[in-house]
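Accompanying notes for the structure given below.
A single protein chain has been omitted; all remaining protein chains appear in their positions.
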Amino acid sequence: MVIVMRLSASQEEIAAVNDELKRYGLEGHLIQGVNRFVIGAVGDRRDLVAQGLEVLPGVEKIVPIMRPFKLVSREAQEEPTVVRVKDVAIGGREIVLAAGPCAVESREQIYDAAVRVKAAGAKILRGGAYKPRTSPYSFQGLEEEGLKILAGAGEETGLATVSEVVDLPSLDVARGYVDMLQIGARNMQNFRLLQAAGRSGKPILLKRGLSATIEEWLMAAEYIMSEGNSQVVLCERGIRTFETATRNTLDLNAVPVVKELSHLPILIDPSHATGVARWVGPMSRAAIAAGADGLLVEVHPEPSKALSDGPQSLTPMAFTRLAQEVKRVAESVGRSLQDVKTPDQSRYTFAG
Amino acid sequence: MVIVMRLSASQEEIAAVNDELKRYGLEGHLIQGVNRFVIGAVGDRRDLVAQGLEVLPGVEKIVPIMRPFKLVSREAQEEPTVVRVKDVAIGGREIVLAAGPCAVESREQIYDAAVRVKAAGAKILRGGAYKPRTSPYSFQGLEEEGLKILAGAGEETGLATVSEVVDLPSLDVARGYVDMLQIGARNMQNFRLLQAAGRSGKPILLKRGLSATIEEWLMAAEYIMSEGNSQVVLCERGIRTFETATRNTLDLNAVPVVKELSHLPILIDPSHATGVARWVGPMSRAAIAAGADGLLVEVHPEPSKALSDGPQSLTPMAFTRLAQEVKRVAESVGRSLQDVKTPDQSRYTFAG
Amino acid sequence: MVIVMRLSASQEEIAAVNDELKRYGLEGHLIQGVNRFVIGAVGDRRDLVAQGLEVLPGVEKIVPIMRPFKLVSREAQEEPTVVRVKDVAIGGREIVLAAGPCAVESREQIYDAAVRVKAAGAKILRGGAYKPRTSPYSFQGLEEEGLKILAGAGEETGLATVSEVVDLPSLDVARGYVDMLQIGARNMQNFRLLQAAGRSGKPILLKRGLSATIEEWLMAAEYIMSEGNSQVVLCERGIRTFETATRNTLDLNAVPVVKELSHLPILIDPSHATGVARWVGPMSRAAIAAGADGLLVEVHPEPSKALSDGPQSLTPMAFTRLAQEVKRVAESVGRSLQDVKTPDQSRYTFAG
Partner (left out) sequence: MVIVMRLSASQEEIAAVNDELKRYGLEGHLIQGVNRFVIGAVGDRRDLVAQGLEVLPGVEKIVPIMRPFKLVSREAQEEPTVVRVKDVAIGGREIVLAAGPCAVESREQIYDAAVRVKAAGAKILRGGAYKPRTSPYSFQGLEEEGLKILAGAGEETGLATVSEVVDLPSLDVARGYVDMLQIGARNMQNFRLLQAAGRSGKPILLKRGLSATIEEWLMAAEYIMSEGNSQVVLCERGIRTFETATRNTLDLNAVPVVKELSHLPILIDPSHATGVARWVGPMSRAAIAAGADGLLVEVHPEPSKALSDGPQSLTPMAFTRLAQEVKRVAESVGRSLQDVKTPDQSRYTFAG
C-alpha cells in the first residue's frame, strides 16, 4: 500500500503515519517526491484494517498495491482447478454444457428437457426450484418439490444437476437433492449464504453480481474457499450498464482476466446476458472462443409456455444446433466437446 | 401492454397473439400502423406472466405501459406514509437525523457516540452488529453482543435504534433488540429476507441496491408491503457508476422521483454515497433541499480507530455542525429540525 | 508513479525498469515488499509518456500517484476563480441564474423568454443556435440567424448571453455575437474545439460529458487553460448510468469534489440532468445547497410548442417560483441571490 501525503503535510504528520504503520506491523518507506511525500508500506494489507490511516492528518489518499484475495489467486495455486460435479469435470480440455429450463415447472417439462439436452451433448441439467423474482406477484418456484423432480430427471438420464439456493434453509434442502449448488447474481454478496456454501460439501456455481467488479466476484469466491470448499466454478452472466438493447452486457473480457488472476474455472451464461434467444448462439460461440470452460444455457421444451424467462430460452432443437456450432469453435481453440455430433459442414455457408 | 408485430407478421400470427391474450383474460386492440401492426392489450400485467407472448411467431417486442408495483404506489395511497420508529416520525414535516458508527465495536464507543449524536439533534442511533464485508478477512461484527450494546445505549439515551440484518437468523435476533431493521444495499434483492422483514412487525429501512433501478427498489418495498408491513422507509446511498472519484454516485434525482411514484418516506445516506467525510456535509444539505425526509450519517467518536468505514465517518463535532447547517436548509424548504440549536449566523460568510 | 513488479520478476528486469526511469529523468526507489518488488518513481508524470514502462518484462502494473492536471488544480491556485461574463460574476458569493430556451426558435420566443427570465432574477440568457441532435431529421438550429436574435435580446434586456458552439466555424461566428461560449457534453473531448475555445478570448461554459470522469472533465478544462484562457466555468448536467427513470443521473457529488480539486466555478444544469420539468425545482435547490455557484435552466414561454427539449423546460412562471425557492436555499448556506424577490413565506407549509 502507498500512502500519499498532502502537499502541506508536516514532518509530525509523516511521523504519525509511520507510527501507525508500525502499530499494524508494517514497515514504512519514505519517498520524497517532486512536491510531496509518499510512503510505501510493506506488509500484507489483506489481514488488517488500514482504513484508519486515511483519516490521519496530512494523508491525501491510500493507494492499494496488492490484490485482496488469497486462496482464489493464481499466486496461491498455479495449476487450474478442475471442479468435479458428479462425473463431470469443469475446467479441463473438455467444454461443459449445462442446460435446462429457468424454472422447474412440472415433471413432464423437466424430463422432456433433460432427455433432449442430453441428446444434444449437455452434461449438466439446470432448473430453478427457488426463484428470486423481481416481483412478489411472479411465480416463485416449486421449492423442494421442484428439487425432487430435478433430481429424478438427473438420475434417470445420468445428467448431473445444478439448482439455485437463496438462503440457508433452501441450501440445506438442496444439498440433499442436487450435485451442484448455484449462488445467483443477486446473492453474490450475501456473505452468510457464501459461508454456508463453503461448508456445504458441494461444488458451487457462483454467478457474478449485476454490478460486481471482477475483484469483488473473486472475493465472493474467497468467502467460499475460506470455509474450506475449493470446488468453486465462476459464472459470468452479464453486467448492468447503460445499454438497454440487451438485458445485460456480457463481459467476455472477464474470461481472460479471471484466467490470469485465478485458477478457478469459468462458465458463461449467454441466456441472461442477452435476454433474447436468437442472440444466445453468437454469444455462446464467442464465450468458448474467449476461453471459457463451458456454458450455462436456458432451454425449454416450449419457450412460449415458460413461467419464467421464456424470451431467452432456446428450444431443444436450437440448443442442438448451438452445441454443434460450439463444438466447432471449441476445436478451433484446442478444446473439445466429445458427445456432440459433428454437424453437417454444408450448413456453414456464409449468408451475411 | 403493447405488442409490436414484425413487418412481416401474417394475419395468422396476429390472430394467434389475440388468442393468447384472451387466454390471459386480456382484450386486444389492433392498430394498423404505417408499416406494421401493433396490438394494445388491456388488462393488468402485474398479475400475469406475459413473457410467453414475446416468443410467439411474428412478435417483435412487448412494450409495458403500466408500472409493476401496487401497494407502494401513489395511486394506491395518495397521502404520504409516516413511519413511526419508537416515538420518532419519519415522513412528516420534521427532518429526522439517524446517526452513529458503521459498526458497534464496544460499549464505550456506542455510548459515547449515542450521547453526542443525541446532543447534536439525532433521534435515531445506528450501529451495525452483522456487517456484510467484501473480504472474509475483515471485521464481521459483534452480532448479538453488538445488538445488546446498541439497545442499551438506545434505552439509556432515549434514542430509537436501527441495525442491519443479513439473513433470517440475524433478523430473528435483532427483532428483540432494536426499533427498526435495516436491509442493506447488497441484500435489496434478497427476496427471502424481504419477505421475512414483511412479517417482522418492525419498521424497515430499505437501502437501494448499488445497481438497482428505482423501479426495482420500489418492487423490493412491494415485497415487504405484500407481507403486510407498511412501515417501510427507503434509503438512497449511492449507486455504482463509472465515476471513481467518489465511492458511489449519490442519485438525488431519486428523491423527487420516489416522492412522485410512491407514498413512502425516503432518507439519504451521504456517508456511503461519497465515502469521504469532508463531502458528507454538502451532500446532506443537498439531500434535504431536494426533499428527503432525513439523513443516515456515519459518526464515530474517533474515526481513525474505526474498524469499518473510518474515512467516511464524521467526528461528533463535525456532525453537530452538519446538523446546524441542515437545520437552516430544512427551514428554507419548509421543513424543521426542532432539537437542533440555531447556529451562529456569523459562520456563514462565504469563503469560496 | 509506482511500478509494481510481478512475483517472478528477476533482478535484471528490475534493473531494466530503473534504467528506463532514468531515461525519463525519474528517480527510482526500490521497495522490497512481502513477496514482490515495488518501485516508487519520483518525478512529474504529466510531462512524459510513461506507458512504455508497463510493457517492460517483469512489470505487473503502473499505479499513478499524482493527478494529471496542473493549471486547473487548487494546488496551482488556491483562490477561487471568479469568471466575468459581461458584468456578471460567476464564482462569488452571489448565485448566478442562467436561463432560456433550449433552442432559439424565433425573435418573439427569445424576447419573451428574455424579459421573463430577467424579471425572475436571471442574469444570463441561454439559447441554442447550433443544436447537436441525435437524429439528422430533428431541428438543427437557426445558426447565425439564431445568434443574431439572441444577441439582440441580450442587448435589449441587458442580460449576458451564452450559446453553444459545435465546431471551429460556429465558434468563429458565435464569438461575434455572444458573451460566453458553451462547449456541450458531446464535445467535451473534442480537443480541437477545446483548443480553439482556449484561444477565443471569451469565457467558456464547459459541460461535463455524459460518461466523463471528473478527472477527464478537469483535463478538458486544462486544454482550454493551457491555451491561455482561464475564464472557464464547469457545468455538471447529469451522467449516463443504468437508471432510466430520469434522462440522466445528476452527480451532485461532483460539486464538493470539483471545489476541492479545482479553483474553477461550477454550475448545475438540472434540466438535462432530470429531463422532466417537475423535477427541476428539487434538483435546483439541491445543487445550491451542495455549493454550486449557479444554475443553467431551460425556460420556454410555451414548453408544449418547443422544437427541442419541451418536456424538461419550465414555464416562466415556474422559473420565477424556482428562483424564489433557490434564493431561500442560497441564503441558508451563506450565499445570495440579490435580484430575486423574497417569496411569500406562507407558501412553505409542508404538504408531504
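Annotations for the structure displayed:
Order as written gives the chain letters A, B and C; numbering starts at 1 within each chain.
Convention: contacts are C-beta pairs under 8 Å (C-beta built on N, C-alpha and C of every residue); 3 or more make two chains touch, one makes a residue touch a chain.
A quick note: this is a predicted structure, and the numbers were derived from the prediction, not measured.
Every visible chain touched by the undisplayed chain in the complete complex is listed here: A, B, C.
For the chain missing from the display, the contacting residue among B:40, B:152 or B:334 is B:40, taking the whole complex into account. Among C:211, C:230 or C:336, only C:211 touches the chain left out of the display. Within the full complex, the residue among C:11, C:35 or C:134 touching the omitted chain is C:134. Contact between chain C and the unshown chain involves residues 20, 46-47, 49, 51-56, 68, 132-139, 166-170, 186-187, 189-193, 195, 209-211, 216, 219, 222-223, 226, 240, 277, 303-311, 313. Hidden from this view is one chain, which touches chain B at 2, 4, 7, 29, 31-34, 38, 40, 42-44, 63, 65-66, 75, 211, 240-242, 244. Contact between chain A and the absent chain runs through residues 79-80, 91-93, 211, 213-215, 239, 241-246, 249-257, 260, 273-274, 278-279, 282-283, 285-291, 325, 328-329, 331-335, 347-350, 352.
Throughout what follows, only the chains that are shown with their structure count from here on.
Averaged C-alpha coordinates put the centre of chain B at 29 Å from the centre of chain C.
With touch defined as above, residues shared between interfaces to two or more other chains in chain B number as follows: 211.
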